[in-house]
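A single protein chain has been omitted; all remaining protein chains appear in their positions.
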Amino acid sequence: MHSMPSVSIVGAAGYTGQETLDRVLAHPQLELVAVGSSSLAGRPATALDPRLNRNGTSQVPVFVANDAALAAGADVTFLCLSHEEAAALEPPAEGVVVDLSGAHRLHDPSQYERWYGFTHPRPGDLAQWVYGLPELVEGTGRLIANPGCYATATLLALAPLKGAIEPGSVVVDAKSGMTGAGRTLKPSTHAGFVLENVSPYKVGEHQHVPEIAQLLGFPVSFTPHLLPVRRGLIATCNVRSTGPDLRALLERAYAASEVVTVLPEGVAPELSRVQHTDTAEIGVFTDRFTDRTIVICAEDNLGKGAAGQAIQNVNRAFGFGDTTGLRLPGVLV
Amino acid sequence: MHSMPSVSIVGAAGYTGQETLDRVLAHPQLELVAVGSSSLAGRPATALDPRLNRNGTSQVPVFVANDAALAAGADVTFLCLSHEEAAALEPPAEGVVVDLSGAHRLHDPSQYERWYGFTHPRPGDLAQWVYGLPELVEGTGRLIANPGCYATATLLALAPLKGAIEPGSVVVDAKSGMTGAGRTLKPSTHAGFVLENVSPYKVGEHQHVPEIAQLLGFPVSFTPHLLPVRRGLIATCNVRSTGPDLRALLERAYAASEVVTVLPEGVAPELSRVQHTDTAEIGVFTDRFTDRTIVICAEDNLGKGAAGQAIQNVNRAFGFGDTTGLRLPGVLV
Amino acid sequence: MHSMPSVSIVGAAGYTGQETLDRVLAHPQLELVAVGSSSLAGRPATALDPRLNRNGTSQVPVFVANDAALAAGADVTFLCLSHEEAAALEPPAEGVVVDLSGAHRLHDPSQYERWYGFTHPRPGDLAQWVYGLPELVEGTGRLIANPGCYATATLLALAPLKGAIEPGSVVVDAKSGMTGAGRTLKPSTHAGFVLENVSPYKVGEHQHVPEIAQLLGFPVSFTPHLLPVRRGLIATCNVRSTGPDLRALLERAYAASEVVTVLPEGVAPELSRVQHTDTAEIGVFTDRFTDRTIVICAEDNLGKGAAGQAIQNVNRAFGFGDTTGLRLPGVLV
Partner (left out) sequence: MHSMPSVSIVGAAGYTGQETLDRVLAHPQLELVAVGSSSLAGRPATALDPRLNRNGTSQVPVFVANDAALAAGADVTFLCLSHEEAAALEPPAEGVVVDLSGAHRLHDPSQYERWYGFTHPRPGDLAQWVYGLPELVEGTGRLIANPGCYATATLLALAPLKGAIEPGSVVVDAKSGMTGAGRTLKPSTHAGFVLENVSPYKVGEHQHVPEIAQLLGFPVSFTPHLLPVRRGLIATCNVRSTGPDLRALLERAYAASEVVTVLPEGVAPELSRVQHTDTAEIGVFTDRFTDRTIVICAEDNLGKGAAGQAIQNVNRAFGFGDTTGLRLPGVLV
């Protein structure tokens, strides 16, 4: 009998790395062999979380340097690095690689200069990466670019409506929990700024718009806001139909999905039902004053918006069940 | 020498009533003579707030029944009641009356049935009320309908752009602190539901849209959300210009205002700068991906969105300085 | 082969009921047969949570009346009712019954009158109930009184120190997330009151003190506060040792536990490591200014503080593994 695929995580001490680690440890068909971190190399995993020595998980290795994690020869390598670090990496020559950063999501290298603020160091590689949004993109590959959290919610709401909505009508207003801003210390992530606040930022110029446009075929007007919540993301998408019944299109698109649910009429998505899960919820509303439709998608920015989707991509690559190891039932309150 | 105008507050124990009371007590040219409350009638003002006996404010009367407050013969009567209660009232025959509910904001009585859920009991009165949004509506009157919190922020952002934007392009995504939902106990205001959440509600069917449309000349697509913050409101308005420079129009509109500020390019409104004040801030952003403009207005839902504006309306009615007794300097952090 | 024990939940629509339901559905050795609710009787389970129709959980029955759930003849009945409702019930004659309310925790009926505000209607029954705090109470029984959330955290911190601390020195200052206050609508659970606040309540007179005293042998001074967080509870216990090394006593007490962890020196408990789990964490600190020791215990008020412990009690009653179906690994951020 085969052994389980081995897993290495590069950059395991950030939010997405830590959530990926947590899911890998609980996954019945994956075996962790290396966890890398530039800040924690040489220290035990309990330096990240005291719980990691619990319940016989003594097999959890100490942190190694990211280079060593990258060279671990694992069957699956998760890259949980900054955009610029991930873009500069020579990916492992073998095995499945899932990049949770934005470094390999866009086909057009010039977009990196404009929206990410750096010249892509390996522009020729971009064509080899598959955009891994399982519900919307068929097929998979060895090199998987895991979608952005905002892009995931927006595309889950809008991609099934492509061709049925006026491109120029689309306005997306998105709100994310603070873990979506990463663990880096910035004035805008200081709790004294965040509490009792809601912050629009990168208004009309967020770097997730190009990956949305790449899949949708046209750009959207996108305004992100940071919420005073720890996790959870909601994208309120306002569109004008060219005629078709938009709710019907969405219900059809996700009829078979165990991950994405279209809520009954009148029911709005709730962060509480998707937080700490790898699922997403979609609500569809008819505007009573105008000829517009509002499609709202909620997800956990670290679940379906990051680590949960990364696991889902690995499940597909290895032919495991789509939801193996995912957090589905969620927390009820 | 004249004595100061006397003030009565009807429904002083709700959020808007209490904030109005607080401002009246601090106003240098108004004198409180009656505070009414259905729930606190007969009890001392300290039953509402133990601070009301501080600093020699022993002149604060005990709560009376709302009927008695209404009949107090005050020079100014503030109505801080539910929409339906205020609509049913025979307003005092003399003196300035400011209604903080929605009961007298709309000229067309049929709108009440559709959006407020009740048949207006005194439809013939509606024409006598002036919509009191000082920055946008010239003139005043004896009967003043104080605008809604969402309507104020949306209209401050959009009314100066009337004629310069495509009506069908306008999408407003608004987020309010929980005090905007009133003090009534509802499952949706329970803290266990609100914390770590953001709730879209009345999507495409909020009752503030008709008063926005009444002033703007056309309806807008409007999606309100409740935030896990106590106070503060932000309206993110997404529009397409028909040609004019929208920032210039807004800067011109508020150049002389001490209440509304248009922020410099690149600066986004912050709740922290408007909370606990009677001011509003507007940020203007050009979308880099589409031909749209995003105009964001922030205010305190209980300040400029309610009690502060009510005081401003009284100042105008009596010819006081526009900002007398208002909270302008704000809190810096 | 035996079938799995059947489960009925009485009062499944409150916080503790819903969390118990969620855990029963995920438990590999329990089978749900009835869910009762006074407010949702006759409606499908999706009325409580739209996710309950997901993933083939079509076996979830519609809500029945609480009486019917009580009479379902299940092998396990969870009572998730108010204290007074649970006290008045004739418990099922057979099967394991776990009462998550406080109705059967105290042996002395007179305490109910004093601290719970009602005369216990079935005082003679009290002796039959076992206080189910698995780490501290040996043995089990058919009728299990599930401990209070505050009592659990306080007793986990203090019970192993019994005899090693001065009774008169003990001061407990506890802080709970808002779900600890239940789903009932009260002014003190309105989000406008809770946000940007922390509320001491029932100061020196909380009803959990008697069950703490019952196990500990002496009462403690106890001040609870409600926090502006959804879930999680922390009990900061300040004691004076009579000599023994208190950290050593706690480490010994929980050395074998998979549920309770004593953190390394210098590490404080974090809500984020226990939220959404059924675990608890304890930190021990030496006061540098006085001769006191501070023992801090964190748990999820709905996990180890309620539904998680209820499941743990059922596991013990049926001889399942102590942590079967519990949420142990937790969420890392």
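Just so it is clear, A, B and C label the chains in written order, and each chain counts residues from 1 on its own.
Operating definition for what follows: a residue touches a chain if its C-beta (ideal position, glycine included) is under 8 Å from a C-beta of that chain, and two chains touch if they have at least 3 such contacts.
No experiment lies behind these values; they were computed from the predicted model shown.
Undergrad: What chains on display are touched by the one that is not shown?
TA: So, taking every chain into account, the missing one touches A, B, C.
Undergrad: Based on the whole complex, identify which of C:A103, C:A157, C:A181 or C:V209 touches the chain you can't see.
TA: If we include the chain that is not displayed, C:V209 is the one touching it.
Undergrad: Return the single residue from A:D173, A:E196 or A:E281 that touches the missing chain.
TA: Here the residue in touch with the unshown chain is A:E196.
Undergrad: May I ask which residue of A:L48, A:A87 or A:A181 touches the chain that does not appear here?
TA: A:A181
Undergrad: Specify the residue from the set C:S199, C:Q214 or C:S241 that touches the hidden chain.
TA: From the options C:S199, C:Q214 or C:S241, the contact with the absent chain belongs to C:S199.
Undergrad: Out of B:E31, B:D49 or B:E84, which residue would touch the omitted chain in the full complex?
TA: Final answer for the missing-chain contact: B:D49.
Undergrad: Which residue from C:R142, C:K162 or C:R292 sits in contact with the chain not drawn here?
TA: C:R292
Undergrad: Would you write out the residues of subunit A that touch the absent chain, in ascending order?
TA: For subunit A, the residues touching the absent chain are 15, 177-179, 181, 183, 185-187, 189-196, 228-230.
Undergrad: Counting contacts across the full complex, list the positions on subunit C that touch the omitted chain.
TA: 168-169, 171, 173, 175, 177, 192-193, 196-201, 203-205, 209, 213, 219-223, 225, 227-232, 234, 236, 238, 240, 268-272, 275, 283, 285-292, 294, 296, 333
Undergrad: Considering the whole complex, not just the chains shown, which residues of subunit B touch the missing one?
TA: Answer for subunit B: residues 15, 18-19, 21-22, 25-26, 48-51, 54-55, 179, 195-196, 230-231, 258, 261, 263-264, 267, 272-273, 276, 279, 281, 302, 328-333 touch the chain left out.
The rule is simple: only the chains that are shown with their structure count from here on.
Undergrad: Spell out the chains that contact subunit A while also contacting subunit C.
TA: B
Undergrad: Taking each chain's centre as the mean of its CA atoms, which one is most distant from subunit C?
TA: B
Undergrad: Would you kindly tell me how far, in whole Å, the mean C-alpha position of subunit B lies from that of subunit A?
TA: 39
Undergrad: Averaging only over C-alpha atoms, locate the centres of subunit B and subunit C and give their separation in whole Å.
TA: Going by mean C-alpha positions, subunit B sits 44 Å from subunit C.
Undergrad: Among the residues of subunit C, pick out those that touch two or more other chains and give their numbers.
TA: 15, 179, 195-196, 230
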